[in-house]
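Missing here: one protein chain of the complex. Every other protein chain is in place.
Entry: subunit A
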Amino acid sequence: MIRKMQQKSCAIVASVLLMLILAVTGCDGNRSDTNASANILNVNNSSEPGSLHPAKAQGTHESWPLRHLFVGLTMKDPDGKVVPGAAKKWDISSDKKTYTFHLRVGQQWSNGDPVTAQDFEFAWKHVLNPATASDYAYQLYYIEGAQVYNESREKDPAKMKALADKVAVKALDEKTLEVKLVNPTPYFDQLVSFYTYYPIDKNVQESNPKWANDASTFVSNGPFKLTEWKHKRDLKMVKNESYFEKDKIKLAGINWAMVEGENTAWQMYRAGKLDLAFPLPGDVVGQLKSQKAKDFKIAPEFSTYFYRFNTTKKPFTNAKIRTALAMAIDRTIITEHIAQGGQKPAYALVAEGARDANGKDDFRTVGGDYFTEHVEQAKRLLAEGLREEGLTSMPTFNIMYNTLDLHKRIAEAIAGMWKQNLGIDVGLENTEFKVKIDREHKLDYSVARSGWVADFSDPMTFLDMFTSISTQNDTGWKNKQYDAKINTAKQSSDPAIRMKVMHDAEAILMKDMPIMPIYFYTKPYAVKENVVGVYTPADEYPILNYADIK
């Protein structure tokens, strides 16, 4: 009996030891954390990319690494201007609807294949193929025949091929790509720098449709090429010697961590494991800003933080009441004391970051502010609005926001300001993100937090959200005049007319106030002082192509 018990004790001890050994030896021990001497930049992508195939990518976790792996027909320079990318130049027809792109000669994919116009035609039609199920296929709807092909439910392959052939993108030869658009789209040269418009190597896609899932089969045409992809751990890319601008690329490579927690990423930056920290935790932003830290930067961001009103629900059916609410809050308190990242109070929808008709001034500067904060006027408007609605006082309502401490604190501040300035009782309703979106679509809310990050640098990215037919309006607000202005802007080839009607549309929107602008976002980030050459266009994450470690 005793011997048996001894054997069992030994077995337990052995198991414990085995587990300890497993624990200690179970990892690969050759990982290096700092690569400064090798000129490798360490950044954090925050999350695992859902896909690194340009047709399937759908958000910042995909687009940020993709920006460094691919180059579209055009790209953005450090000033945010559109400059030639894979195309050395392009011609635009007199009706502004046909673009002819001339590709640079001698461009190669990272596997040595030549980059051709056929690759672009193939890639764009691949995005539009309904079977690809690309989230961002609609970004190509500007092209003639694109929407019909993408929305087709045709089962007959021959008929589908016919629809694909009607998509007006055509490789005229190896180096010339012709695109015909539905309407004149002055920002089309920008759109083709967007990742959904990136080319893919036709031969690779046809021989291995899963090429983008593994670093060993990944082929790209940008400044870097993918060398390692450990899912949920990290991505590694090295300089692509086949890239046409390789002499300007100083980094040997970029390592991308995938740490979700902003605080954790910040601690990694502090511990020297990251060279660039973005995005930063809110309290850290305030701290760095007040300390005037040398490694702290605030870059512009083409996006707006706003509240939606449900204009189908009384008393938010009344524009005067909506305007009163918009006028009765102090945005500076919110930006200075809550958001703390150098954000600018917003008195219009379109953020700073898009050029106006003259190509120099910002759309926002030309348009200016559409309202002011004025408590007394807000009180008068509220009283008038309530009278018109047959009410004696403002009913209690909730601000709905999705789970994030910043949203909560802003909602608390706004509720407090409405209480103090207008005597309104406001409740707060925290919902999970998907639930919030679901309820917004169903117009099951009173006031809801929202925001919009632009896809491209044109006011249209904000303004067409609020047309009557937009799937994203979610306010119940419909205005024929507004729709007409947006339609004119979409069909006009004259930049002056386009910009004028977009200013008019924004004025209509701000007069009716179905949404209440709060602030224009910024992009605060920290980058080590020995890192140079990082730049941040307003509608993009920091671009590392020309970065260098000194």
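Keep in mind that, in the parts below, a residue touches a chain if its C-beta (ideal position, glycine included) is under 8 Å from a C-beta of that chain, and two chains touch if they have at least 3 such contacts; residues count from 1.
Operating definition for what follows: contacts and distances are computed from a predicted model.
J.: Tell me the UniProt name of the left-out chain, picking from "Protein FixC", "Cytochrome C", "Dipeptide transport system permease protein DppB" or "CheR-type protein glutamate methyltransferase".
T.: "Dipeptide transport system permease protein DppB"
J.: Per the definition of touch given earlier, which of A:R104, A:K236, A:K250 or A:K273 contacts the omitted chain?
T.: A:K273
J.: Determine which one of A:Y142, A:W452, A:W477 or A:Y541 touches the chain that has been left out.
T.: Going through A:Y142, A:W452, A:W477 or A:Y541 one by one, A:W452 is the residue touching the chain not shown.
J.: Looking at the full complex, which residue from A:A87, A:I200 or A:M258 touches the chain that isn't shown here?
T.: Answering carefully, the residue with contact to the hidden chain is A:M258.
J.: So one chain is hidden, and I want to know which residue out of A:K89, A:K161, A:R233 or A:H374 touches that hidden chain in the complete assembly.
T.: Touching the chain that is not displayed is residue A:R233.
J.: Across the whole complex, list the residues on subunit A that are touched by the chain not included here.
T.: Within subunit A, the residues touching the omitted chain are 2, 5, 8-9, 16, 19-20, 22-31, 33, 48-53, 56, 58, 130-135, 137-138, 141, 147, 150-151, 153, 212-213, 230-234, 257-261, 263-265, 267-268, 270-271, 273, 432-435, 437-439, 441, 450-452, 465, 470-472.
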